[in-house]
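Below is the structure I would like to discuss, written out as structure tokens.
Just one protein chain is left out here, and the rest sit where they should.
A, B and C are the chain letters, set down in written order, and residue numbers restart from 1 in every chain.
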Amino acid sequence: MTSMVGATALRAGLAEPLGCVTELPELASPALPGLGELVFGGHDISDITLEKKVENLVAAGVLPARPAAAVADKLDELQRELRPVPTAATQLETARLIAQDIDDFRRRRGLERVVVVNVSSTEPAPVPHPAFSSLDHLRSAMASSAVLPPSSLYAYAAFSAGCPFVDFTPSTGARLPALIALAAEAGLPYAGHDGKTGETLVKSVLAPMFALRHLRVRTWAGTNLLGGGDGANLADPAARAAKSGSKQRVLKETLGYQPQGSSHIEYVDDIGDFKTAWDLITFSGFLGTQMRMEFTWHGCDSALAAPLILDLARLTAAAHAAGRTGPLTELAFFFKDPLGDVPHGLADQWARLAAFVRGLSDV
Amino acid sequence: MTSMVGATALRAGLAEPLGCVTELPELASPALPGLGELVFGGHDISDITLEKKVENLVAAGVLPARPAAAVADKLDELQRELRPVPTAATQLETARLIAQDIDDFRRRRGLERVVVVNVSSTEPAPVPHPAFSSLDHLRSAMASSAVLPPSSLYAYAAFSAGCPFVDFTPSTGARLPALIALAAEAGLPYAGHDGKTGETLVKSVLAPMFALRHLRVRTWAGTNLLGGGDGANLADPAARAAKSGSKQRVLKETLGYQPQGSSHIEYVDDIGDFKTAWDLITFSGFLGTQMRMEFTWHGCDSALAAPLILDLARLTAAAHAAGRTGPLTELAFFFKDPLGDVPHGLADQWARLAAFVRGLSDV
Amino acid sequence: MTSMVGATALRAGLAEPLGCVTELPELASPALPGLGELVFGGHDISDITLEKKVENLVAAGVLPARPAAAVADKLDELQRELRPVPTAATQLETARLIAQDIDDFRRRRGLERVVVVNVSSTEPAPVPHPAFSSLDHLRSAMASSAVLPPSSLYAYAAFSAGCPFVDFTPSTGARLPALIALAAEAGLPYAGHDGKTGETLVKSVLAPMFALRHLRVRTWAGTNLLGGGDGANLADPAARAAKSGSKQRVLKETLGYQPQGSSHIEYVDDIGDFKTAWDLITFSGFLGTQMRMEFTWHGCDSALAAPLILDLARLTAAAHAAGRTGPLTELAFFFKDPLGDVPHGLADQWARLAAFVRGLSDV
Partner (left out) sequence: MTSMVGATALRAGLAEPLGCVTELPELASPALPGLGELVFGGHDISDITLEKKVENLVAAGVLPARPAAAVADKLDELQRELRPVPTAATQLETARLIAQDIDDFRRRRGLERVVVVNVSSTEPAPVPHPAFSSLDHLRSAMASSAVLPPSSLYAYAAFSAGCPFVDFTPSTGARLPALIALAAEAGLPYAGHDGKTGETLVKSVLAPMFALRHLRVRTWAGTNLLGGGDGANLADPAARAAKSGSKQRVLKETLGYQPQGSSHIEYVDDIGDFKTAWDLITFSGFLGTQMRMEFTWHGCDSALAAPLILDLARLTAAAHAAGRTGPLTELAFFFKDPLGDVPHGLADQWARLAAFVRGLSDV
């Protein structure tokens, strides 16, 4: 939502594109659609209007009053493209309706392509089901029971509609053999998982620092205090488990071992969208000397996530246009839990991202 | 001093080489002399014995008691190679005596080469002098007056003795046109400035993180509380000015602009060698949202610096052996204020260092 | 300024009196004038209008938009009572004009009494002058040269107009023998110095904690980053010296000794009125074990100071009404550098304040 409002404000020249990685000179490329060329639509189970949401964000200090006011007259137009999630008797039929919606949107707005981005609430991990491993079995199962978690249903619908799929959440999404097969069949790229916006972003530069300096990290323990919708949802232990898993991977992958300590998430309504994370790192150096570092990160989740969603839409659209299929592992820079066997240090991820963008314009 | 004791302990298998970057598998190279092949000697104006210094470090919790005890019987041998700084009527003559000492040491111990590393107290910036710009003028000036600051005198002596020179301090060292000419004439490499061990190390990964994410850093203000010899010396405003300059460069170079705020240094005797640095960073993201981060670094300066000195000795020796001359800009990874027009982000510096080491063994 | 706007908002029932100590049930007393009975006026050398100042505070996030809007129509009325500082040929004459202004204000608004509160920029300590020690000498000196710093000039004028004087700044104010004599002569009370709103407030509860637990504080070092007018003014080393002095007294007084470390103040424009202070405390416990604590305080100076100014006006007015004269040492609770030989721990100061208020209504 912040992405839509923000893109509208950027287009109107009301703000600088801070936080938009694809607006850095190093990633400028004719292959990327312009920020001004993006058109937004979506499905949500909530019926809170955009107007109300903007009002809330302004009150919370997330959205400055000025750009919010300036886009007020564009909200109606945006709102028209926001739909309730279709419901049907079977998941197969629901998926068909969602795909239909997407296709109508593409046609109605005269778009070259649509990128589907999942930004809905984190789901608990689904109970494994035999139908997950084959597309045929999956289709039969979907015809009779609600076998897929919502994120995977959306991935199915996106691929069915010929659209690339990006998962900004830690949910399952396209990560099922049957869906990977569907993407391959349809010749579509996909990306994920779980936007890297706060504590994990910092980890992805600090962990390599310790590794490159040959310092042994003994403990890395963190606490995330957050309110907002995501926080409320993560108060559910099952959803939280999915998220905490995402957050710890970077240490193991970057250091080569798992330090002690875990990443704790706590819901505090009053904190709202301004998350506070605190991490303690203890480490050993020369001759075993014990040292320590702590950091506090006080970031606004929406303001950090929204521009990345614009980036991912642009990059994935360009990848699609360039004929890329399968997992877009070069987008690891954006994710806590990236697809593929990729580097987890931010600098290496950046190098791969930059090469990817250069490759797009070579096509 | 911690380097010598530590290398002795490592050699005896009493500790892991934590903090030694050249012991990481990625930098393993036959071109580097083994840690066990290093032999130590030095000049100091203080006459505190090694035994006393080790005792102090153990009491301060910097040196664990076990390795300290284990090397006790090696201290005599190390002590024999530590000399008071020679004094003579003119700087030219002093330099000759220092060079003589170095040469004697090389011969006596049957060494292939000697790398001179400056780890003496930070000096104030010297008053500019016309003789700095030409080797001939410098030699005439040195024959009559004390024109060079000590660090540059040592660089002069090192080059005269045919030795590469590494400056681990923010002092002037080899950074005078006359000395650069001398190094060129003698075909010698040199490296510097100011070992990157604490707050600046963290800056060199966090600043690129903000830059790569297109987040605008508004304020970056820091406080360093430190005791120990370096702290006491930095209580002198002139010495501190040299140091603070070193510490801020990374922001300008990595971000492309200078955020508000400065880096404050305060001497607190009780803190000892365990420096505590605190930094506050405020930054703007999408639509101008204001966010903040703070970190506290609680590191033991000696334990962080000592292994780097071993690394620099090995790398510079190998560069010398490979015929490298002039500034070793590829060693920027180790310095707060690196020589040359080089990247200041740690990851880029690492890539250059790794390529440098690979290049050495290709020779 | 925030006090005036705030009091207006409180009166209109637009906000709760948070931060107002005299609104706590424990201090409720018929002897105190009601918040709604206060009437504001003042002198300032700046001619920025109230409207502009409110606008700035709202933009900075200090003043919420709602109460600001609600008092918009009251600003004119407030503005009318704000005057430029009168200027005359001699300080004696200037003081007369200021006293006249105060007297006119009292009459025009039909007030029982006026409390003069100094909230102007921190001054450097004045050069000592012989006339400071006697009222007669002072008057002669004022007739010919500008011998008093502004804060003391205002104290002189206040006392001349028969008004109690409160100094919310670390400036000299009434702290000169000649002015103390004047207050005594006029039978007036006065209070000060330097409102306790942030780091020092925290110190005044943490330092007693260490003392009561018999823990020895070794280092207490702090950094204050602040912007705003006060910050800009404190960028001047002479003004800063006055302030830092105020901030350290509490440790000596509460602990009985002065730990190592100082309190550093740095001006960072971007930080604005939201000051960030960081303190490191190291301490020794049983058998000499070394421990540490750090805290970060992120407070809005205006929001912390404004309600205290209302408190001080009410309390000082009541003291005046009750016939109190001389230093109001029972108001130490409010000050970094309180008058008299008083406790510096917050809890003890609170006990004295509560007793003082009870005493007022006994009268």
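The working rule: a residue touches a chain if its C-beta (ideal position, glycine included) is under 8 Å from a C-beta of that chain, and two chains touch if they have at least 3 such contacts.
Please read these numbers as outputs of a predicted model, since none were measured by experiment.
Peer 1: Pick from A:A241, A:L280, A:A322 or A:A354: which residue touches the chain that isn't shown?
Peer 2: A:L280
Peer 1: Which is it among C:A9, C:L78 or C:I265 that touches the chain not included here?
Peer 2: Going through C:A9, C:L78 or C:I265 one by one, C:A9 is the residue touching the chain not shown.
Peer 1: Using the touch definition up top, pick the residue from A:G261, A:P327 or A:G345 that touches the left-out chain.
Peer 2: Answer from the full complex: A:G261 touches the omitted chain.
Peer 1: Quick one: say which of A:V166, A:L225, A:A305 or A:L360 touches the chain that got left out.
Peer 2: If we include the chain that is not displayed, A:L225 is the one touching it.
Peer 1: Please give every residue of subunit A in contact with the chain that is not shown.
Peer 2: On the side of subunit A, residues 218-219, 221, 223, 225, 260-262, 264, 266, 268-271, 276, 278, 280, 282, 294, 296 touch the unshown chain.
Peer 1: If the hidden chain were put back, which residues of subunit C would touch it?
Peer 2: Against the missing chain, subunit C presents residues 2, 6, 9, 15-21, 23-24, 62-64, 67, 201-202, 204-206, 208-209, 212-216, 274, 284-289, 291-300, 303-304, 306-307, 333, 345-348, 350.
To be clear about the criterion, only the chains that are shown with their structure count from here on.
Peer 1: Looking at subunit A with subunit B, do both copies bring the same residues to the contact (over half shared) or different ones?
Peer 2: Because over half of the interface numbers appear in both copies, subunit B and subunit A meet with the same residues.
Peer 1: Find the geometric centre of each of subunit B and subunit C from their Cα atoms only, then give the gap between the two centres in Å, rounded to an integer.
Peer 2: Each chain reduced to its C-alpha mean, subunit B and subunit C end up 48 Å apart.
Peer 1: Can you check how far apart subunit A and subunit B are, centre to centre, with Cα atoms defining each centre and the answer in Å?
Peer 2: 42
Peer 1: Which subunit A residues sit where two or more other chains touch them?
Peer 2: In subunit A, residues 296 touch at least two other chains, as defined above.
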